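Coming up: chain A.
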Amino acid sequence: ATGCSSSASTDTSTGAAASGSGDKNYAITFLPKNLGNAYFDTSDKGGSKAITEFGGTYAEVGPATAAADAQVSFINTLTQQGVGAIIISADDPTAIGSALNEARAAGTKVVTFDSDTDPQYRDLYINQATADGIAKIEVDLITKQIGDTGEVAILSASANATNQNAWIETMKKELAANHPNVTLVDTVYGNDDDQTSFDKTAALLQSHPNLKGIISPTTVGIAAAARYLQTSQYKGKVALTGLGTPNQMRDYVNDGTVTAFALWNPADLGYLAAYGAKALIDGTITGKEGDKFTAGALGEFTVGKDATVLLGEPFTFTKENIADFNF
Partner candidate 1 sequence: MSISPSNSGPPALELRGVAKAFGSVVALTSADLTVHMNSIHALVGENGAGKSTLVKIVAGLYQRDAGDFLLRGESVDFRSTAEAKAAGIAVIYQEPTLFPDLSVTENIFMGRQPTQRFGRIDRKAMRAEAEELFTRLAVRIDPDRPAEGLSIADQQIIEIAKAISVDARVLIMDEPTAALSGVEVDRLFAVARSLRDEGRALVFISHRFDEVFALCDTITVMRDGQYISTDAIQSTSVDEIVRRMVGREVTDLFPKEVAPVGDVLLEVEGLTSAGVFHDVSFTVRSGEIVGLSGLVGAGRSEIVRAVFGVDRYDSGAVRMHGKSVPKLNPTAAMAAGMALVPEDRRKQGLVLESSVARNLTLSTRTRLSRFGFIDSSLENRAAKDWAGRLEVKTNALDTEVGTLSGGNQQKVVLGKWLSTNPEVLIIDEPTRGIDVGTKAEVHRLLSQLAGEGLGIVMISSELPEILGTADRVLVVREGRITAEISRADATAESIMFAATHSTESIQ
Partner candidate 2 sequence: MTISAPADSRTGTRVYAEYGRPFWMRLLLTREMAVIVALILVIVIASLEVRRFGTTTTLGFLLLDVAPILMIALPMTLVIMMGEIDLSVASTLGLSSVLLGILTQAGWPVPVAIVACLVMGLVAGLINGLLVTVVGLPSLAVTIGTLALYRGIAVGLLGTTAVTSFPAFWTGLAQSKFGSTGIPVAMVLVVALIVVFVALLHFTPFGRGIVAIGFSTETAHFSGVHVNRTKVVAFMLTGLIAALAGIYWTFRYGSARGDNAMGLELSVIAAVLLGGVSIFGGKGAIHGVIAGVLLIGVLQSALRLANVSSDVINIITGALLILSVLSPRFLSWFRSLRFRRATPEKQKQ
């Protein structure tokens, strides 16, 4: 930092970094897919908590709607501001790649979380759960609820979401391998938009009268689908599961619209991502397989293949345990 103070409001990041611990640039900015998304609100809050713990500067910027080109502009701006690390959930695995590489060339560490880019564009990926783990838990939940036979469908986020597509692929394999009587009849895209997800749910139920279950591996989708089911004739007849946050799903679980759904703790994900970024800035890790770092209260983590750190296995929420969670 130059110490020049032409405008106080314009440069919080560097100013704070200078006053931070030693010469490390702990200015860390979260760049979610889009703002106004409950899931990212929670995860970024976890990040904020971690950053406060180690005395860095937390910031969150992002586009209003999930779009890769808008993310690129924000990455560019962060590059110029010279932040210590960007923690990003990618809207597109490649479109933001060159912008990220430019950021890294300028000395900024890049950590992806939630939704990854191609590995060559980032220093570290904090994986909430393995695709196998997520696919398996989703498939287990839905097949158990429908009695391991009948039609199911998937309500996804946007057609290009990296993580979603990976999970869907794995789910298909899992269904084919272990649940021969369950058929996946359709996959529709709600674009992580409430209204679209809601209307797509309605259309899904209309087009497939024999549908027994819906998997929505996105927090926006599952909430919208639950809201549709809650007041429809299909309530209790069509099972719904997926990835949701307890606060959004509480009502639906309590009134029986939804029996069980899964998620990791997004706050932990953000928390871990922030410590991962710190470790990169400190030089504790470089992204090499086998590197180890400590993530505050979460304990020690080891970097796996492709510079990936795994948070853990997803957790299943049911009527019995949902009251214990608030995020």
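Just so it is clear, a contact is a pair of C-beta atoms (placed from the backbone, for glycine too) under 8 Å apart; a residue touches a chain by one contact, two chains touch by 3 or more; residues count from 1.
Basis for inclusion: all candidates are chains of the complex that A comes from, given by their letters.
Keep in mind it's a predicted model, so treat the numbers as computed, not measured.
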| item | value |
| --- | --- |
| Single touching candidate for chain A, where 1 or 2 all sit in one complex | 2 |
| Chain A to candidate 2 touching residues, read off their complex | 4, 6-7, 9-12, 14, 59, 61, 63-64, 67-69, 72-74, 76-77, 79-82, 92-98, 158-160, 165, 187, 189 |
